[in-house]
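One structure is given here, and the rest of the page talks about it.
Left out: one protein chain. Kept in place: all the others.
As written, the chains take the letters A, B and C, and residue 1 is the first residue of each chain.
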Amino acid sequence: MKKLFGLILFMGLGVLIILALNNTISFPKFGSVDLSDRVADAYLDNDNVSEVGSANIVTAIVVGYRGFDTLGEVTVLFISALGVAFLFSFKKEKRLDLKFKPNFMLKHGSKLLFGIMLVVSLYIITHGHLTPGGGFPGGAIIASGVLLLYLADDKFRSNIKGFKVLEGVAGSLFVIIGLLGLILATSFLENFIASGTVGQLLSAGIIPIIYVLIGLKVGSEIASVVDNFLTEEESA
Amino acid sequence: MEILDIIVFSLMGLGVLFTAIRLIIGPHFSDRVVALDTFNMIVIGVIVVLASVFKSELYLDIAIVYAILAFLETVVFARYLEGNRK
Amino acid sequence: MKYFTTFVALLLVYLLLAGFTVDEVILGSIVSAILTVLLTKYLNFKIDLKFPLRLLKFILIYIPVFIWKLILANFDVARRVLSPKIPVNPGIVKVKTNLKSDLGKLTLANSITLTPGTLSIDVLDEYIYVHTIDVKGSDGLEKEKNISGPFEKILEGVFE
Partner (left out) sequence: MTIAGYVFMIIGGLFFLLGGLGVLRMPDTFNRIQAGTKATTLGAFSVLIGVGLVNFEWSWIAKIIIIIVFIVISNPIGSSTIAKATYYSKYKPDNLVQDDLEKRGDE
């Protein structure tokens, strides 16, 4: 039954792809695309740096112009975390037994390093509009800190409920800020705060706020994936 | 100063080459982990010197993040190796 | 007091990364305050009034010795790498340490790894298990002098 269902899904997807590629109306003909007529030029235009207010052009595109896409990306990550949680069980009570004790230096040194890692990750998240980096790498570093503690301490169990609450709150706030843009300005996720001087910490309007939320959401999602992999059900 | 940059880069590049050879031929998994650890440290050096060549301190952020991830990588591989017990 | 030192350490790291401006100090204080509440239960440093003196000892006595030993270690490595004919008889020896605090043991083990010819593998109870390239000296005391001698006394002054 499962295999049949999978086959139907697979074939349906194939049909959809063929239909989409066969569509001659919405796709320009091969070789006839006018590359000078793309939005990329407008994004990279120097005037737009002052329009968005972000010193980092990648951040300006990812959050400023393509905020809606980013919301989708974060949702993809959320769904994959949910998939991992489904694949394993929900009733996680016991820490997975790693059989081998971590050595002393790793166990005690990782606590020192964890502090540095968290500060670095928060620095990267909050400076996403000024330096390379931003929400996604910062969130990944938070999660790697959690992974380090899991590997370094065989008794450690992170507060996974806190992570879930954090993830939910961050996701909801992202959407709420988008809706505020719809109300206060004209469209979803539009910037409604003055963008300030380029290069200052408090600049670029809603970009830093959204990037902080993305960072917290990504970090807590990946941390919950790590937790799911390293815990198991209480064997009855 | 360009010639000095080239000297530094070539020294580090030779180091990277040697560790890469060990990474490929290393008879055991543990040798590969050691080679990878050394490799990552040299790459941190390369990033820092690149930051100096490009005169941009933003590259140092990348070096910090790389150092963090390199350490984590070493720990993860080492813990995996422990599972391969005799 | 415990909260305060954690807070100061985190804020220092943040400000070193971000630079000293008014905005950064405010943001860094918020970030460090949140992290302090989350992290204090994992970090347990014993901090008392002698702390500045200890820090001074650490910087002025420990670090120069450490760097000197590190340079010696590298010349040792260079000698071994460039002439692999030097006979090696490696072994794992245990070294007793008198340090009680975890941080002290950690620093001692890390220092041993970075000194000539030794590599600390694990710390169990009050023994540090060290891999040495060349097992010297048959009785225990002599070995300990060779391996952990220079650091043990300094770190006792710092951490105990």
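Going forward, a contact is a pair of C-beta atoms (placed from the backbone, for glycine too) under 8 Å apart; a residue touches a chain by one contact, two chains touch by 3 or more.
The structure presented is a predicted model; accordingly, all values stated were derived computationally and were not measured.
Can you list the shown chains that the omitted chain is in contact with?
A, B, C
Which residue, C:T5, C:S29 or C:N110, contacts the hidden chain when the whole complex is considered?
Of the listed residues, the one touching the omitted chain is C:N110.
For the chain left out of this view, which of C:L38, C:L53 or C:I71 touches it?
Candidates C:L38, C:L53 or C:I71; residue touching the omitted chain: C:I71.
May I ask you to list the residues on chain A that touch the chain which is not drawn?
100-103, 105-106, 109-110, 112-113, 116, 120
Which chain B residues would touch the chain omitted from the figure, given the whole complex?
1, 4, 7-12, 14-19, 21-22, 28-31, 33-35, 37-38, 41-42, 44-45, 48-49, 51-52, 55, 57, 60-61, 63-64, 67-68, 71, 74-75, 77-79, 81-82, 84-86
For the chain that got dropped from the picture, name the residues of chain C it touches.
Counting over the whole complex, chain C touches the hidden chain at residues 13, 15-17, 19, 70-71, 73-74, 77-78, 80-81, 84, 88-94, 109-110, 113-114, 117-122, 124, 129, 131, 133, 135.
Note that in this section only the chains that are shown with their structure count from here on.
How would one label the connectivity among the chains shown: line, ring, star, complete, or other?
line
In whole angstrom, what separates the CA-based centres of chain B and chain C?
For chain B versus chain C, the centre distance works out to 23 Å.
Can you give the whole-Å distance between the Cα centres of chain A and chain C?
Whole-Å distance between the two chain centres: 36.
Could you state the distance in Å from the CA-based centre of chain A to that of chain B?
Centre separation, chain A to chain B: 27 Å.
Got the chain A residues that touch at least 2 other chains?
120
Where does chain C touch two or more other chains at once, residue-wise?
17 - these are the residues of chain C that touch more than one other chain.
Which residues of chain A touch chain B once you look at their complex with the stated criterion?
98-100, 102, 106, 110, 113, 117, 120, 124, 131-133, 137, 141, 144, 147-148, 151-152
Over in the complex, which chain B residues touch chain A? Could you list them?
Interface residues on the chain B side: 58, 61-62, 64-65, 68-69, 71-72, 75-76, 79, 82-83, 85.
For chain A, which residues count as touching chain C in their complex?
That would be residues 103-105, 108-109, 111-112, 114-116, 118-120, 122-123, 126-127, 149, 200-202 of chain A.
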